[in-house]
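Of the protein chains in this complex, all but one are displayed in their positions.
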């Protein structure tokens, strides 16, 4: 890969039509808008509703994103699965579809011992010609990946093959532990949705993989962090933090409900349809608070733009 | 369907060759042996390693079992999935493959509220022309299904469309609660692997869905229960109980490790390969105890046969 | 009680000397400072390290707080326990010590069915002459309390005897569900530490029970909410939200580590000793980010004061 995997790499959401099929037109609108706004590429992951797609849909989504991203940035495909064989199948398909890397969580239904987790990632890494991002999503789903497994994978395959997205709570201290145990070699991505981005960025991350719903603010925050603009950092991170707190409470479906609401309201998605069954829907009072917070977020983005350009 | 869904309906295990592909020859041997031994049909489920198969393999397995079972009994396909759309896709395919019923657990990765669980089963029932077996596997995986959801489904679709396989612990009392809340209408299957079969049978079940590994003993126990042969009941259930206790401790992978070991040792399966990653492997001391218990189980089956024929 | 139970009612933390005994001098300093800053009273709860105190210490703490609070406000004692008998013992002692109310979570070690939870609170309410605050702490510990149990308790004992502190996630929608199911009669307290206070206050709460560590900001936020000063509301709630996010990640011990750090740094507590074993300690990088956020919080409090007085 010549193209660098870094910066703001949002997780694409999967738009659906009213008949519950993937809305590829909205998908393209999302990708175009993402690049306009400053994304360096796109990923698929839990908030792409990957687990709820049929096999054919997952394949189509990967193909479509590979093509839509094209030369504009990198595409990173989520390939985590219940078995190594499934994960390899997804990864090899992603490679053909033009992905720059694959990202995987361990199986969800089984709590596997450290050796089995290591073997899962080892086989995956050996069977795909792309970097593998080892994702610990245990903050909201699945089991934590032991530090020694992460370190062992890096030692075996090298820092250009194995990257990390640690989301076990507390994220910051876990990130530092991984950084220090690998003498700073580990290439780490933030996956907190933005709520820990400031803390994680100060500890050292190569990029962040937020959802799409607050993308302009996350891009602005990322830039503020790069130029160490402390005032802008908190001006932007505070409303992001409040918004993600609201999502976080309802788990994965809290994120999905709010992202679909926002992308539909923004006109990027034709509908806010989510794949059923889900655990949570937006109630009117949460929506009202969300609307108020989104106004604050826009104000923050505007004010930082103004002061940056002045 | 004219054929009755009842009696001993084991869950088929999925044999693999050393190259990790499905071994259809061993699969057929398993099915033939099952019918010889007294099975009334075959199911697929968690112990078929369904979650760890690729999509293509899952489709092939369903097609193969539909064909192999043929007219000899009923075939019940496990179709539980992470989304309603996936479950319906699996169910409609199973229908084409000749299944007599489908069986589904709710999604595993999301803890969905009662209304969403109800809608999931409702949509599934409406989109397939087969009975739906509502499976609560929360004793070892996933979330419990609230009693009112089960009762509501039966009331809406009728007792010939909605069956139940309750495995929430404690199984017996939950089974009685479901039986009583439906005035005895609910058609209920035991899925305890045999460890609670005596208790469940006394409470009233239409059949049992054990693994294959102790099938002759489970068939003998089922017959003893039908003819109320109290001595034979405990002669058989005691070693089954000890064996399942041993499996149960290591969760789903405890069952898988032991079933593959037994079926390979019996010559039905060419290998004892399981799909990786898994949580547990058989250690030598557990295997030795297992071997001793299997001898006791065979003795029990023999002694009951002898006394029944004398 | 003639004194109203409402407003900002912080949970007192338990200061320890280096020898691990309770530091009553620091405790008094905390209480005095709390009233100066605007507290309407004090509670004890999980963040008082109640579970980790010996029985004698728990009794002493209750006695001391009853005396220290005196006529300056209300004292609400946490009395949740593993059995009804224990909870009643704690509650009757609290009554003697001058408490205005007691607050209880259900047992932690046992997942009890709805009927048993109802009986637990019923017996508690019948055996103490004080209002009982039904606390659902399932957002971070223990099991959720079913809505029908909460409603049933209110119907049976009336709105002046049974209050609520719902902390099951998502807090806001659960709070509204309880409010609506009781036709607005339920007297509800926010226990989110401040992270959901804005959303909860808009849904209608009688008060909030934060920790002590950000008390001046929470008091200022509460006042801003009362006077509907939208600018001040977000000026204050944003840094609170960022701070609580940081704590929340490490669970109960995240709160304890940061509160002890802050109260020791503020000079209120002689030490930052916590009762062992605990799950988490403050690492240097988290502490640095915490320090930066505390500066932002102070600025927010100051700016709101200035604009309010101007």
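By letter and in written order, the chains are A, B and C; residue numbering begins at 1 in each of them.
In this section, a residue touches a chain if its C-beta (ideal position, glycine included) is under 8 Å from a C-beta of that chain, and two chains touch if they have at least 3 such contacts.
Everything numeric in this text was worked out from a predicted model, so none of it was measured.
K.L.:
I'd like the shown chains that the missing chain touches, ordered by label.
P.N.:
B, C
K.L.:
Touching the left-out chain: which of C:117, C:219, C:268 or C:301?
P.N.:
Spelled out, the listed residue whose C-beta touches the missing chain is C:117.
K.L.:
So which of C:15, C:78, C:107 or C:170 would be touching the chain we can't see?
P.N.:
Residue touching the chain left out of view: C:107.
K.L.:
Which is it among C:252, C:268 or C:294 that touches the chain not included here?
P.N.:
Selected residue, touching the omitted chain: C:252.
K.L.:
Against the chain that's been left off, what residues of chain C make contact? List them.
P.N.:
20, 51-55, 82-86, 89, 106-113, 116-117, 119-120, 123, 141, 251-253, 275-280
K.L.:
Spell out, residue by residue, where the missing chain touches chain B.
P.N.:
Here the touching residues of chain B are 139, 169-173, 176, 195-196, 198-199, 202-203, 234, 237-239, 241-242, 244-246, 249-251, 254, 280, 283, 285-286, 288-289, 292, 296.
Note that in this section only the chains that are shown with their structure count from here on.
K.L.:
If each step moves to a chain the current one touches, what is the fewest number of steps from chain B to chain C?
P.N.:
The fewest touching-chain steps linking chain B to chain C number 2.
K.L.:
If you list every residue number at the chain A and chain B contact, are more than half found on both copies (same) or fewer than half (different)?
P.N.:
Shared-number fraction above one half, so same.
K.L.:
In angstrom, rounded to a whole number, how far apart do the mean CA points of chain B and chain C lie?
P.N.:
48
K.L.:
Provide the C-alpha centroid distance between chain A and chain B, rounded to the nearest whole angstrom.
P.N.:
38
K.L.:
So which stretches of chain B touch two or more other chains?
P.N.:
Answer for chain B, listing residues that touch two or more other chains: there are none.
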